[in-house]
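As structure tokens, the structure follows; a few thoughts come after it.
The complex is shown incomplete by one protein chain, all other protein chains being positioned as in the whole.
Entry: chain A
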Amino acid sequence: MDLEDCMSSAGEEEEEDYYCSDRDSLDDALENEESDPQWAPPKGSSSKVITKESLLAAQREDMRRVMELLSLREHHARTLLIHYRWDVEKIFAVLVEKGKDRLFTEAGVPILESHNSDSSVSTSTAMCDICMEDLPSNEMTKMDCGHCFCNNCWTEHFIVKINEGQSRRIRCMAHKCFAICDEAIIRDLVDKRHPDLAEKFDRFLLESYIEDNKMVKWCPSIPHCGNAIRVEEDEFCEVECSCGNQFCFSCLCEAHSPCSCVMWELWTKKCRDESETVNWITVHTKPCPKCHKPVEKNGGCNLVSCICGQAFCWLCGGATGRDHTWSNIAGHSCGRYKEDREKKSERAKRDLYRYMHYHNRYKAHTDSFKQESRLKETIRDKVAVLEGRDSQLRDFSWVTNGLYRLFRSRRALSYSYPFAYYMFGGELFNDEMTKEDLEIKQHLFEDQQQQLETNVEKLSKFIEEPFDNYSEDRIMEIRMQVINLSVITDTLCRKMYECIETDLLGSLQFGIHNIAPYHSKGIEKATELPISWAAKSCNAEKRHKLEDTTNGGTSESDRPSGSGSSDEIGFSSLKRARKDDGFGDSMFDLNLPADVIDRN
């Protein structure tokens, strides 16, 4: 089956012009996309931004569940949750398996609550075993576990523990008593002597929800934005914090799909380990094949010419002729890793070549990505010029959508190279697959990667065109191309992710390689968590209302001229309808880069 796939996809590659010339293909693609069962309708973001303000509200739900189930007081519920790392399901499981007593004792929650007899002895004195003073009972405090010491000693104990960073599990002072102290008592006593330390204690308790919880993590932004992100169900995802920082939730590095976290860690380490000079040279320059001077690429396509006049391919460094199109150089193809090199050179050299092959491509795409992000400015200017012109063309969302699609695919493409480096390197998966198997899969993957690469370059070419000087007909043509290519690259990206998830990583025995699934809208923006529950339901209502109005407000004619890529059919029409309602300015469109939204 794999072979056949290879053949057919290779065939497609040959006919790549097919898409560009055929107008109907767009509609086909649109329909396909709509009927694609994989395509989930846009729903509320499942990840949440937790700010300093909403931290309490965020944990209230978990606390409530535990308090209700076990009829506990708040601080005992918190003690339990801290011990079981905020995993409510785990608490329920332990309750069923081991019973209430074990559940409590393991977490240090006292089983008996003895609040009796205290009042009767309030006049007498007792000795505190710590300072050995005889003190009146009103200067003594008895914990839930039944142990009684003087307030002074308790306070000292709490201060020492809080300063040791043990706020979340301050135990009773008595020997072999593992009960966790009542947080309210701690707060009261510490507050009398060190109000700032009591505040610190409170914050530590609250932040346990972030630090002792695998579904919540601090946003790794530098400088730190103060937010944390909570995800639902799947920790293998990429999110964007409200501060704009995008990251992989699982490893807290930059978003790196379709590379797995393990691969990405290896890759960044490898890139760092290479000596600085070698690194700089491989990263920034290529030797000219004729005069061997290092040449730096400062823009444009992959056909570079040295000052000596020699033209060469930026990707492989090989000398070429001067005839080229944007996406390929006549008679030259180097996207695939060639086996014959391997035979000639010994192992070490082969490994270096191999690394350079992938690193260069990875670097080339990240560099292009950086250069293209400068396009935002120029595109903005171009659109402004066109909008100023008196013409029939009104809607230029296809430009920004196309640009965004370009960013998105460029990203996926660049990270696909480190992935391929490790996937087909034979180091990580030696025991898992036979060589032949791997080779077939490599071809399959590289076919998809190459297709994507070709289309991304084309898209880049059209978006870089100075279309603001063109006639309307020509702009219309470019528009078609951009829309068309946007759809294609989106589909190809999705296919590549699917190929990686199911055909490559899915077949592995040990599931240590997980990747965040592909979202054509890009990395999910976590939504702000409402501070109170009432606010949340209110928001939900608002959204309902909005959707109602938008369904009515969408007109058919919007569709073909409106959206750049199929993935936002639902959303772009929504966006337009919102504009009519006067909501447009305040609403975010997931599909646009942040600063474009700002402009809107």
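Basically, a residue touches a chain if its C-beta (ideal position, glycine included) is under 8 Å from a C-beta of that chain, and two chains touch if they have at least 3 such contacts; residues count from 1.
By our rule, contacts and distances are computed from a predicted model.
**Q** The complex has one chain missing from view, so what does its UniProt entry call it, picking from "Proteasome subunit beta", "DNA-directed RNA polymerase III subunit RPC3", "E2 ubiquitin-conjugating enzyme" or "Cytosolic iron-sulfur protein assembly protein 1"?
**A** UniProt lists the chain that is not shown as "E2 ubiquitin-conjugating enzyme".
**Q** Per the definition of touch given earlier, which of A:E106, A:D129 or A:E265 contacts the omitted chain?
**A** Spelled out, the listed residue whose C-beta touches the missing chain is A:D129.
**Q** Identify the residue among A:M173, A:C241, A:L403 or A:I475 that touches the chain left out of the display.
**A** A:M173
**Q** Among A:V160, A:A184, A:C291 or A:A384, which one is in touch with the chain left out?
**A** A:V160
**Q** Tell me which of A:T51, A:N152 or A:S221 is the one touching the absent chain.
**A** The single option touching the absent chain is A:N152.
**Q** If the missing chain were put back, which residues of chain A would it touch?
**A** Output for chain A: 129-133, 152-153, 156-157, 160, 173-177.
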